[in-house]
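Working notes, structure below.
Every protein chain but one is kept in place in this view of the complex.
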Amino acid sequence: MAFTVEQALNWLTKSNEKIQENKDYLSELDQAIGDGDHGINMARGFDEVVKKLDGNDYKQVADVWKDAAMTLMSKVGGASGPLFGTAFLKMSMAAKGGEAVSYDAFIKALEDGGAGIKQRGKATEGEKTMVDVWSPVVKQLKEAKDFDAGLIRDSSKSAMEATKDIIATKGRAAYLKERSKGHLDPGSVSSYYIFQALSDCIEGEV
Amino acid sequence: MAFTVEQALNWLTKSNEKIQENKDYLSELDQAIGDGDHGINMARGFDEVVKKLDGNDYKQVADVWKDAAMTLMSKVGGASGPLFGTAFLKMSMAAKGGEAVSYDAFIKALEDGGAGIKQRGKATEGEKTMVDVWSPVVKQLKEAKDFDAGLIRDSSKSAMEATKDIIATKGRAAYLKERSKGHLDPGSVSSYYIFQALSDCIEGEV
Amino acid sequence: MANVGIVIISHSEKVANGVKDILEQAVGQVTVEAAGGQGDGEIGTSLEKIQGAIEKVHSAQGTIVFYDLGSAKMNAEIAIEMLELENVQLAEAPVLEGAYLAAVESSMGRPLEKIVNALEKEFK
Partner (left out) sequence: MANVGIVIISHSEKVANGVKDILEQAVGQVTVEAAGGQGDGEIGTSLEKIQGAIEKVHSAQGTIVFYDLGSAKMNAEIAIEMLELENVQLAEAPVLEGAYLAAVESSMGRPLEKIVNALEKEFK
């Protein structure tokens, strides 16, 4: 299977739905170890993404991701804006050229996206940030041969849950030091929703 | 001669007059090596001092100085407020008790006032601040036996003029480093006016 | 039990109020007061505003006072001396960045002394 423009649009629409549904939960998580705005930030950003994409006639997956990237960067307001924005921008750059994206190209794009987050956030694995979802998910998807809804769902879920035990060393939560332990990282939970949305829109289509 | 309540009031009134007359000049000096508000600050502060003193029936010089101190501290707004305020507060504390103030007690008060400025500003001689007027004036007055209008006038004038060649190491002018050279220190010039006012109100009364 | 209070002194009323806004947005349980500008809103500081702000946030847990530029420090020192309160400390740290760190620490119930240590460690 190849990842089409329609799926790319569908992915972002479904991501938005999950984020809107869980807006309060995401903010609550951020209240515990951040400034409590992550749900608001993400809900505003993804709402704008969907508005931006709506009605446009995209020829390439890369163009969908580019518009998503630019919108997230300029509308989110918090750290997650430049981070998710950079991820989608790098994905767009990696996917440039073809209409649809093969599995290999998709994984390469995700890998670049994850690397973009690390670079932009000057973060690495184990710092209790969204990197702790993106990196393990990319790693596991790389080992598969084709889109696998179940693998995306499971790998992102377990990576998200594992952020609970980490002591934050990046982002606002780092101010709390040991006290950040025992709480899920909000950006990892929203990353999880994004991967769940990806899984949903692949499901049954392979 | 002893310094009376009337003279104390007269001193502050005359100081205010000189400062109001030279308000623009003081701000211009501050424009060159500071933020350009010294004239405004001093004019506002001394205007309030005169208003505060007006109509009050003071029994002691110390009480006049105390009211002046509190008013300067709360009304000036810039660094010169806490500095002149501290000077008059220390003078008030030194002069406490007697109605009028003997020459020796007056010099002791001025000395404490100068020390107060140094302590509050964490400054010493040669840093291009008002300390460079207060310290040499106190030193020269200490050598005299009685109030000497001419000595007050001359010592404060030459000390004020000598600030021109100093490189600032305290206050805002310190940001300019070598470029602060060649300009008079605004707080030294207003200190000079205050000493000129003292000289004026002693003149002919000894 | 109250947390350590925080006072923000700035030459600008907008800066002091804005730093207060940032702390309140970012940190839930924080007792912070702003003392910005002169009485008339001009650039400068006001002894009365500073004293008022300290009195408003102060508790047995103590208070930590941040200032922006040199001359604000002198007014802060005078205010602290005049109020004669126990446990009021002037912080030697950048006004916004320092206050943010202190607000997080205070919201965790950290004592004054520990917050001062954390500031020294971070900004020296």
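By letter and in written order, the chains are A, B and C; residue numbering begins at 1 in each of them.
Just so we're on the same page, contacts are C-beta pairs under 8 Å (C-beta built on N, C-alpha and C of every residue); 3 or more make two chains touch, one makes a residue touch a chain.
Predicted model only: the values in this text are computed from it and were never measured.
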(Q) In the complete complex, the chain left out here touches which of the visible ones? (A) A, B, C
Q | Full-complex contact with the absent chain, from B:31, B:102 or B:140 | A | B:31
Q: Determine which one of A:73, A:144 or A:167 touches the chain that has been left out.
A: A:73
Q: May I ask which residue of A:82, A:113, A:136 or A:186 touches the chain that does not appear here?
A: A:82
**Q.** Touch residues of subunit A, complete complex, unshown partner
**A.** 35, 37, 41, 73-75, 77-79, 81-83, 85-86, 120-121, 171-172
(Q) On subunit B, where is the contact patch with the chain that was removed from view? (A) 31, 34-37, 172, 175-176, 179
Q. In terms of residues, what is the contact footprint of the unshown chain on subunit C?
A. 10-19, 21-22, 25-26, 36, 43, 68-69, 94-97, 100
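Simple rule for what comes next: only the chains that are shown with their structure count from here on.
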Q: Could you grab the centroid distance between subunit A and subunit B? Build each centroid from C-alpha atoms only and quote it in angstrom.
A: 65
Q) Just curious, how far off is subunit C from subunit B if you go by their C-alpha centres, in Å? A) 30
Q) Cα centroid separation between subunit A and subunit C, in whole Å? A) 38
